[in-house]
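Scroll down for the structure; my scribbles are underneath it.
All protein chains but one are shown in place.
The first chain written gets the first letter, and so on, giving A and B; residue counts start at 1 in each chain.
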Amino acid sequence: MLKEMLENVREKCPLVHNITNYVTVNDCANALLACGGSPIMSDDIDDVEDITTICGGLNINIGTLNQRTIPSMHKAGKKSNELGHPVLLDPVGAGASALRTKTAMELIENVKFTVIRGNISEIKTLALGAGSTRGVDADIADRVTEDNLAQAVAFAKEFAAKTGAVIAITGAIDIVANAEKAYCIFNGHPMMSSITGTGCQLSAITTAYVTANQETPLEAVAAAVCLMGACGEKAYKRLSKEDGNATYRNYIIDAIYNMTGDELEEMAKVEIY
Amino acid sequence: MLKEMLENVREKCPLVHNITNYVTVNDCANALLACGGSPIMSDDIDDVEDITTICGGLNINIGTLNQRTIPSMHKAGKKSNELGHPVLLDPVGAGASALRTKTAMELIENVKFTVIRGNISEIKTLALGAGSTRGVDADIADRVTEDNLAQAVAFAKEFAAKTGAVIAITGAIDIVANAEKAYCIFNGHPMMSSITGTGCQLSAITTAYVTANQETPLEAVAAAVCLMGACGEKAYKRLSKEDGNATYRNYIIDAIYNMTGDELEEMAKVEIY
Partner (left out) sequence: MLKEMLENVREKCPLVHNITNYVTVNDCANALLACGGSPIMSDDIDDVEDITTICGGLNINIGTLNQRTIPSMHKAGKKSNELGHPVLLDPVGAGASALRTKTAMELIENVKFTVIRGNISEIKTLALGAGSTRGVDADIADRVTEDNLAQAVAFAKEFAAKTGAVIAITGAIDIVANAEKAYCIFNGHPMMSSITGTGCQLSAITTAYVTANQETPLEAVAAAVCLMGACGEKAYKRLSKEDGNATYRNYIIDAIYNMTGDELEEMAKVEIY
C-alpha cells in the first residue's frame, strides 16, 4: 500500500501550488522535488487562481501569514475546491496568536480541506476553538504518548468526522485519521525537532501524495507521514560526530530523494486503530 | 574568453541588486558570493532606487511577484537604466499565469534589459505574447533538442534583435544569443532539474558577469551559463550513493566557489552558431 502511494507520486509528478511561509519555503520546494513532485509558489491575490488551475493540488501553510496573503489563501482554496483539487491546511502556530487561530478557523469554514496537518496543540486549538501552542511547537502538556494514544485517536477521528478532512497529528507518535479509521505511525527521530520546517516539508509532500493518490487520501497521508519519519531515521544514521542539524536537514531531503517503495514498506512502523 | 570573464568577476567583485522571489533567494545570495560577486536584496518602493544606485547591476526575477514588488521592479529598472547599469530579467513562470505574463511584458516595455534569461516556454511566451509553461518548468513540447536547435537559435536571435537584449534560453541545451551571434552550450546535468532554483542562481550570477564585463555582454552571459553547467557536472561527480538533491544543491554552489578560469575553459562545451 505504501509502496503504491510512493510510486504513484514518482510516476505522476504532481504539480503542487504552495502558499507558504518564507522561513522554510526553500526546503519545501526541494522536499517536493525529492519525493517526485514539482513545486510552484505563488501568493498574490491576482496570481493564485491561475496558478492553482494549472496545478494538481494546493498546500496552504499559515506560518508568516499576513494581510496580503490571507485573502489569497481563501481565493486559492475556493478555486481548488471548484476544480476538485486536493487542498491541505497546515495551521502553523494556531493557538499561539489570535490572528493565526482566527485565520485557520476561517479557512476551515470557507474551504473544504482534504487534509489538515499540524502538531497536537494546533489541532486541539482548531477542534476546541482555543488552545495553547508554544510558538510553533506543541505544548508539552498536549503531547501524544503511548498512555493517551487511544484518547488522541478518538479525538482525531471525531475532528475528521466534523471537518470531512483526513487529520494528521504529527509528533513523536503520528496519528492519521478519517472518521472511521486511524493509522498510528511510530517512525521518526527526536533530532528532527532540532531542524526548522520538517512539519512544513511534510505538509508539502503530503499534498503531492494526496494529489497523486486521489482515490485513497487516508493511505496517501499515512504514506507521506511514514516517508518523512523513515527518512528522519535514515538520515540520522548517516551523521558523523561533527555533524549537526544543518547536515541533518540536508540528509533528510537526500533520503526522501532516494527512498524506494520497497524500502518504505520495510521501514514503516504502522498500526491500525 | 571564458577565463577572462570569470576573472573579471573575481577581481571586480560586482555588487548586484536583486529583486527576487523568496523561494530561492538564499541560494542566489550564496551563489553570487561563490562566483565572486556580492549580493544585496531590496524590494521596497522607497528603498530600491538608493540600493540600485550603489550597486553595479540589477537582477529582476518575477517568481513570487506581488502587488507590492511589481512597482519596485519598474522603479529599480528605470533607475538602473538611467545610471547605465546592466539589468537582467528572469521571467519566472511567464505563460503560467496572466499576471506573470503581463508583468514580464510590461517590464520589457518600460525597462531596457541587458539580458533576458528563462526556459524556452517562458521566452516563447514573451516573444509570442502567449504560451504554455508547466508551472515554472518548460513545457515538454517546447524543449530544445539537437533536432530543432537551428530553429531555436534563429528564434533567439530574432527576439534578441527585437528587444536589444542578450537572450539566454536554458535547458538541456542552452542558447545565448544576440541579433548576430549565438553560443550553444552543452554543459550541465539532468539532475540539476531536481533542485529548486538553479535557474534563479544562474540569473543572479549572470548579472554579476555582465556587470563585471560590460564591453562583452554576449560573452559574459555565455561564460556564466557555461559556469553553471560545468558546476552541475562537477558537483554530480562528488555525489555518493546516499546523496540526493539537497547535497547536490550544496555541491553546485561549492563548485562555483572553487571554479577557476582555466578549469572553466577546459570543461566548456560551446559551439558558435
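Everything that follows uses one rule, which is that a residue touches a chain if its C-beta (ideal position, glycine included) is under 8 Å from a C-beta of that chain, and two chains touch if they have at least 3 such contacts.
Please read these numbers as outputs of a predicted model, since none were measured by experiment.
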Item to check | Residue, one of B:M5, B:I51 or B:A268, that touches the chain absent here | outcome: B:I51
Checklist outcome for this item: Touching the hidden chain, out of A:N21, A:N61, A:T125 or A:N187, is A:N21
Checklist entry - Which subunit B residues touch the hidden chain? => result 15, 22, 25-26, 29-30, 33-34, 38-47, 50-51, 54-55, 68, 238, 249-258
Next on the checklist: Touching residues of subunit A against the unshown chain: what are they?
Outcome noted: 21-24, 26-27, 63-68, 93, 96-100, 134-137, 194-197, 241-247, 249-250
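Keep in mind that, in the parts below, only the chains that are shown with their structure count from here on.
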Checklist entry - What is the distance in Å between the mean C-alpha positions of subunit A and subunit B? => result 33
